[in-house]
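Sending over a structure as structure tokens; questions will come in a sec.
The complex is shown incomplete by one protein chain, all other protein chains being positioned as in the whole.
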Amino acid sequence: MRIPLSALFGLFITSVYFFCAIFASWVAPYGMAETVGEVWEPSRLGFLLGTAPEGTVDAQYWLGTDQIGRDLLTRMIYGGQTTILIATAATILSFTTGSVLGFFAAVSGGWIDQALSRFVDLVMSIPSLILALVILSAIDVTVVTLIVLMGLLDSTRVFRLARAVALDISVMEFVEAARLRGEKIAWVIFREILPNALSPLVAEMGLRFIFMVLFISTLSFLGIGVQPPLADWGGIVKENKDGINFGIGAALYPAAAIATLAISVNLVADWVLNRTTSLKGGRG
Amino acid sequence: MSTPLLSVRGLKIGATVYPPDAKPHDIEIVHGVDFDVEAGKVLGLIGESGAGKSTIGLATMAYGRGGVKLTGGTVLVNGRDVLQSDRRDVSNLRGGEVTYVSQSAAASFNPAKRIMEQVIEAAVLQNKFSKADAVARAVELFRKLDLPEPETIGERFPHQVSGGQLQRCMTALALCPEPDLVVFDEPTTALDVTTQIDVLKAIKEAIHDTGVSALYITHDLAVVAQVSDHIMVLRQGKMVEYGTTDQIINAPVEDYTKALVSVRSINHNEKTSSGEPLLQVQNITARYRGTKFDVLKGIDVDLHAGQTLAVVGESGSGKSTLARVITGLLPAREGIVKFNGRELSPELANRSQDDLRELQMIYQMADTAMNPRQTVGTIIGRPLEFYFGLKGAEKQNRIKELLNEIEMGDGFIDRYPAELSGGQKQRICIARALAAKPKLIICDEVTSALDPLVADGILKLLLDLQKIEDVAYLFITHDIATVRAIADSIAVMYQGEVARYGGKTKVLSPPFDDYTDLLLSSVPEMKLGWLEDVISNRKMNSGGN
Partner (left out) sequence: MHPILKLVAQRLSLGIFLLFAASALLFGLTEILPGDAAQAQLGQSATPENLANLREEMGLNRPAITRYAEWIYGILTGDMGNALSNKLPIGEQIGKRLGATMFLAFWAALISVPFAILLGLIAVRYLNRFPDKAISGSTLAAISLPEFMIAYILIFVFAVKLGWAPSFANVPPDMPLLEKLHSISLPIAVLTMVVLAHMMRMTRAAILNVMQSAYIETAELKGLSSFEVIRKHAFPNAVAPIVNVVMINLAYLVVGVVVVEAVFAYPGMGQYLVDAVVKRDVPVVLTSGIIFSAVYIILNMIADIVSILSNPKLRHPK
């Protein structure tokens, strides 16, 4: 199996991020809440690249320090752990719920399908950010509630996709052939439909993951996502945004992190999607 | 000898392929073809799918569809090499000297514009006629092509006229600018059999009246024999044979041509029936859920063990619906289906496993009838596991036996459907049906999507298997030639009812009811002058009008 360069690059970067997220406490140089230096010390990275403020003679910390003197690299790593953990959990929840219900609706047809679809339509008629804001104004905000909220909200989109894919596949004659044989519905779903639905769904999973990362960061930035003392990338921007006015770019590191992660996952998702269209023996 | 209108020498056409795990590379799909078309003559281009006929037809307009490139040779139209012409000359050529009639008029018309506007577009653009003259000419062409309401049909939108009518509108579109050459690309293939004849006649007369030259592309030799003066047989981008129509049809030289000419001449002696029928369809009436009219009305047919009942009809006749009722996918409103002497439950879910096993089905499109993620071994093996509980070595051996029966080797066990040809895929579907040791197999248009020679192979295989396994076939088709070849009894269906039913010989001998007469007479025969005979003898109008 030959993997194109872009997908390899994507896979590599994504793995690095997930590795740091899982083993954060071993990878991070300092403690999560440890104050190590002055406020907004310049970064070693900037020093090496020549972008540090004039007169800087030494920079001890790779990404500098944040608004109360904590090492930014540490904060970024722990922030990554939180962000990636929440996004992954929410994606898994959204995916399992959406796919199972979507397949079920497609295969059952009739009033079950109608009821589910109409309900999903209703939920989707309200923009997810608005719905999330309304709900978050009324409940306690914890990591668990965030995961459940994001997962369920997004499962509506996955429902639509899974249902459409399942319907496309179920009208193919090989599904009918299985039914005529007398196969039970479980066989039809898991052995006939699912293997063919897997690829578009997995590729979509990558995109949903990126969306989750963006979404949780936005919520945290607005102050209604991850609550302190836990850090996540959106929260880091919120904490450091005042530095922007002084020309301090601390708040921009999360942007770079999210952008690279998002692009990497996109590249992998593209590769998965391309691989699978070819298996159908594509004659173009 | 005057200069031919169209003169092609050494035409080479290439394309880029993008295989999934390798770099894209170029291949040649037409390998140096030569032919001429004289003024006022028709050349038929015949070949199976993939032979390159459409590609060559489009090349005469210096056009390559979908990234295909015209890589070599010369194409002289009225003495000019169009492959070397600049953009402006090519623009003038297209729609002016050479025009095109595509296979699917429905897709080729702009849905947002009225028909007349599109029919006169080329004529006006190429400055052949003023707008008013072009309209007058178009109306005249509509009349010649036997279209209803020729004065006003141009006001309609494409979706407001039927398929056969639209195909004729497209012919008018191609003839309106008074071109020198018209390229007809399978113009009747997508139409119903009875409509085909009308359109074919209209085209032939139009060609004759206007004196235009034509390139007629098709895969049906019988059709091309009705309209062309010369025929060129193509195979995989190379010319196999070239000659007058008379010579090709009556005295073919090459083996491939001979095979094409003798297609569907399988002979099968009708079997007589005795005893209780295997399948009894009694007074079946059915409709689709949520609709208000019956798609099947009072159907009564029988099928005896080891025999073939051919159910013939055009689209909308209800033949496929009958299959769905018999298999239990669509419960009937009235009537019963008896199988093996027992009444079958109308719903699939209530049938016993034996009932399900003994009644199998093979589909028209083998591509979608097999799960692309399963290997041939899994596809054939599943019925063995499911019905007989076979496992391991026992199962593998039986799979090999079945592969043998369908004339394919053991090496196919680990292949995926996408790697097989059309004929091979259909054979695997047959093996899958046989694996269940059925008493009855419903064949739903199983050869309709295949090339004529491949289809012949499948029919011969089915007949052989019938003898070996003593299995009955309910053979659904729209093709009379196939019916003649393999049926023991025939049911002709028309608009949800059985128009004619009985043993093969009886059904195919006169006197006929009107519909059967229309149907039988619409099957082109490989005989010169057949078209004219048919039209003069017709008693009933086809649905496509």
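Per-chain numbering from 1; labels A and B assigned in written order.
Assume a residue touches a chain if its C-beta (ideal position, glycine included) is under 8 Å from a C-beta of that chain, and two chains touch if they have at least 3 such contacts.
As the structure is a computational prediction, the values presented were derived from the model and not from experiment.
Trainee: One chain is left out of this view; which of A:G79, A:G151 or A:P254 touches it in the full complex?
Mentor: A:P254
Trainee: May I ask which residue of B:D36, B:D81, B:E121 or B:D517 touches the chain that does not appear here?
Mentor: Candidates B:D36, B:D81, B:E121 or B:D517; residue touching the omitted chain: B:E121.
Trainee: Just name the one of B:S49, B:T71, B:S85 or B:S108 that touches the chain not displayed here.
Mentor: B:S108
Trainee: Considering the complete complex, identify which of B:P4, B:G52, B:G95 or B:G381 is in touch with the unshown chain.
Mentor: Reading the full complex, the residue touching the unseen chain is B:G95.
Trainee: Of the residues A:M32, A:A87, A:V158 or A:I210, I need the one that contacts the missing chain.
Mentor: A:I210
Trainee: Just checking the interface: what residues of chain B touch the absent partner chain?
Mentor: Interface with the chain not displayed, on the chain B side: 61, 63, 65, 90-96, 99-100, 102, 104, 107-113, 118, 121-122, 125-126, 156-157, 159-160.
Trainee: Counting contacts across the full complex, list the positions on chain A that touch the omitted chain.
Mentor: Contacting residues on chain A, toward the hidden partner: 121-123, 125-127, 129-131, 133-140, 210, 214-215, 217-218, 221-224, 234, 237, 241, 244-247, 249, 251-252, 254-255, 258-259, 262-263, 266.
The rule is simple: only the chains that are shown with their structure count from here on.
Trainee: Which whole number of Å gives the spacing of the CA centres of chain A and chain B?
Mentor: The separation of the two C-alpha centroids amounts to 49 Å.
Trainee: For a test of understanding, state which residues of chain B touch chain A in their complex under the given definition.
Mentor: Listed in rising order, the residues are 17-18, 20-21, 66, 327-329, 348, 351, 353, 356-357, 360-361, 363, 365, 368-373, 382-383, 386, 416-419, 432, 436.
Trainee: Quick one: which bits of chain A touch chain B in the complex? Just the residue numbers, please.
Mentor: 1-2, 172-174, 176-177, 179-183, 192, 195-196, 274-275, 278-282, 284
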